[in-house]
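Note that this complex is displayed minus one protein chain, with the remaining chains in position.
Residue numbering begins at 1 within each chain, and the chains themselves are lettered A and B in the order written.
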Amino acid sequence: MNTATNRTARTSRRRLPPALRSLLRSPTGSIGLAVVVLFVLAAIFAPQLAPYDPNATNLRARQVPPAWIAGGSSENLLGTDQLGRDILSRLIFGTRVALVVGLGGVALTSLIGVTLGLLAGYFRGRVDAIISRAIDTLLSIPNVLLYLVALGVFGPSLVMLITVIGLVNWTTFARVVRGEVIAIREREFVDAARANGARSPRVILKHVLPSVSGPIMVVGTLNVATIIILEASLSFLGFGVQAPTVTWGRMLADGRDYLATAWWLATFPGVTITLLGLGLLFLGDWLRDLLDPRLRGR
Amino acid sequence: MSEVRQPQRRTVLQRLAVVLLGLVLVASAGAQRTLTVAQTVDIPGFDPHNHGLTAVEAVITNVFDYLLFRDANGDIQPALATGYEQVDDLTWRFTLREDVVWHDGEPFTAEDVKFSLERVARDESLFEHDSFQQIAEVEIVNDHEVLIHTSGPDPVLLNRVSRKGADIVPAHVIEAVGWEGFSVNPVGTGPFRFVEWVRDDRVVLEAFPDHWRGAPVWDRLVFRAVPEDATRVGELLTGNVDIAVNYPSQDVDRTRAAGGVDVVSQPTTRIMMLLFNTADGKATADPRVREAVELAIDKDLLVEVVADGFGVPVEARVSPGVDMAPMKYYNRNAYDPERAVELLAEAGYGPGDLTIALQGPAGRYPGDADTLAVVQVMLNEVGVNTTLESLEWSAYNSRIWGADNVENIALIGLANSLFDGWFALRALPCDGSYAKRTNWCNPEFDQLLTDAEFNLDLDERARQIETAFDIVAQERPMIALFQIDALVGVSNDIEWQPRPDEMIWAFDIQPK
Partner (left out) sequence: MLAYLARRALQMLPILLGVVTIIFVLLRLSGDPVRLYLPEDASEQQVAQMRASLGLDRPIHVQYGIYIARLVKGDLGESIRYRNQDVADIVLERLPATLELAGASLLVAILISLPLGILAALNRNRLPDLLSSAVAMLGRAMPNFWVGIMLILFFGIRLEWFPVSGRSGVASLVLPAVTLGASMAALLMRLVRSGMLEVLSQDYVRTAKAKGLPWRTVVVKHGLRNALIAYVTVLGLEIAGLMAGAVITEQVFAWPGIGRLAIQAINSLDMAIVQAVVILASVVVMVANLAVDLTYALIDPRIRYA
């Protein structure tokens, strides 16, 4: 194949082979993807992967250290907590909540954010003013407090947590989409004036959504990491998904009381969150680099 | 030149050091004796009628006095009242101590007693009101004598005037500055006088030498708010505090090993209990199921796991120091899993047939979430399926406990601030506050409680209360798991045994 064809393929809006090529070229991107896939698999196959039931207490094996430390055993690779529950199994099962909340939260967030961003950017005027004012209002409240108060109302269940996150977190998406739409709108306007034909809103949407989907993917990937950390923080404060569901944040909260006597309770959940966060950040950065030429061309 | 100078400088420095050392030694010999206590919470203010928390009362009980005082053995001793006498069913005479002065020098009189007790007895917006509304009026006979009139015969009036909420406050100060001013700048008759309150940090009190007991041995008394367990432990180990309350049980061994400090355990009146929903159709409707649940729980192991052994298994809401609490239920573990399985079978449930929902708070009481988790394991072992919900306290309160929305079993921790056995049962009658949670109603039980409430014949009252306890133990609308021990870290430099009412009464504490 000659290079001209390849270049066309790269600059076209279809991304498959060039994406793969870019991925293979980027070590961090591949690592990121691999890590995320690993966690997703862990979440799906948790019952098969985890050596024990995450809620199985073993009152005769409480606070057992990790296997490589004196007192530990290969029966519990990462040790046990104050009720004898296996830390590794709890970490694996905790992946489920983290990913469900992360992905569910981003899905709802982007749904609300993209819709409102589109409306604000396209219609401008009053609609834009109202939505922008709503964004300013939400952004004025330190988000942790807003989440805590909202969860107090809606209850700390998984569904409610995702709902509340969606309802509070959409502002970034809305702003990004709004900016894109405004830019596109102006370009289309100029083109339309040139081509002498009026473009219906639906056509503009047909052009806008694809152009917006790039930034959305980037912001979305990074947002998953943010939401996972947010969920952990809320669980840590006691407002997240409640026991007996295993969450990393809850494990950290429990571990806090045992820092002097069983440091592994609080250490490993944090390492896990960091690993998943890094994977998502690498993935997000690679996505941003991939879509960069188009972002720059705004 | 420099060689000549250096030795001179060194000598000057040496001399300075000696002088400074001497000054320090002199200063420390005349230094103030300060007792520092680390608690988990800060006080919300100095209004003794309006906080409701034992931990707060532990602080302000040093600033105020009650009419009567419960000593470490639980016996009633004179305080602001030197004598008392029951005149008739509804009237008690109290003779007040003379020559008592407030921290501002004004004399203490009967006016203050009337002002204090009538306020808490009549103002419905106060947190302590509920325990004092039995007092109808305080009549002043003269400056040092009052008659307390109760609205009905009150067998526990003496308990009432010697517990939190009964602190006597100065009428003249509050009339001048109002409760807003008084809450942040109190005046009392107690052995310690207010110096300063740094919110979320510390309360500083100093000795009141004109106290009627005499000057306290401590010059200064400091209460610090240290909510984090690890820090409280650290502060005790480094000697920054002399007493650390709510000591985490998992740090006891290493604290004792460290030397210079000890950890003392003291029974409290707080008992962890399970409340059952006995309504028809519920999994816990059948009394045999409820008995099976109790027999399935190895309460000794529970205490071992959840509290590192610092607790006592009980079969009713009883604890040492509580009047008229039948102690035959104290320190009892009826663990019998085989019998539990039998009872379940009798009730028609084979292994795996029954599902029970467990609900409880997390982080409200020490080890609460873990308690429920262990109970769950023990129920599973006798073939009962379980679901578990451990909610943060405000969620638990608004959704389950306070909403009368108990599915099968709800965990709760109950204390007894009146130190009265009747008080422990007061929520269980057919119209009591637990009725809608337990759906349990026993008219015989109700009659016993009604008879005992105003019964001034203390022996008969004790029998009535014991029979009521027996009914509860048999029918099990609630079961008791264990009584919580308070763990307090204490420096070896002081002599002190913690009190069952968890008051930290500095006058009792002696330096070694």
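Here is the rule we use: a residue touches a chain if its C-beta (ideal position, glycine included) is under 8 Å from a C-beta of that chain, and two chains touch if they have at least 3 such contacts.
Owing to the predicted nature of the structure, the values given are computational and were not obtained by experimental measurement.
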Filtering B:82, B:231 or B:442 for touch with the omitted chain leaves B:231
Of the residues B:129, B:172, B:288 or B:339, which one touches the chain left out of the display? B:129
Touch assignment to the omitted chain, from A:53, A:75, A:136 or A:186, lands on A:136
Using the definition of touch stated at the top, determine which of A:107, A:127 or A:148 touches the missing chain. A:148
Where does chain A touch the missing chain, residue by residue? 133-134, 136-137, 139-146, 148-150, 152-153, 225, 229, 232-233, 236-238, 252, 255-256, 259-260, 263, 266-267, 269-270, 273-278, 280-282
Since one chain has been left out of the picture, which residues of chain B touch it in the full complex? 44-45, 47, 50-52, 124-125, 127, 129-130, 178-180, 183-184, 199-201, 226-228, 230-231, 234, 392-394, 397-399, 401-402, 412-415, 417, 426-427, 432-434
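The definition used in the following text is that only the chains that are shown with their structure count from here on.
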Please tell me the distance, in whole Å, between the geometric centres of chain A and chain B computed from their C-alpha atoms. 46
Under the stated contact criterion, what part of chain B meets chain A in this complex? 229-230, 233, 248, 250-251, 254, 301, 305, 362-363, 369-370, 373-374, 377, 388-392, 394-395, 399
Could you please specify the touching residues of chain A with respect to chain B in the complex? 55, 57, 59, 62, 82-83, 152, 155-156, 238-239, 242-244, 257-261
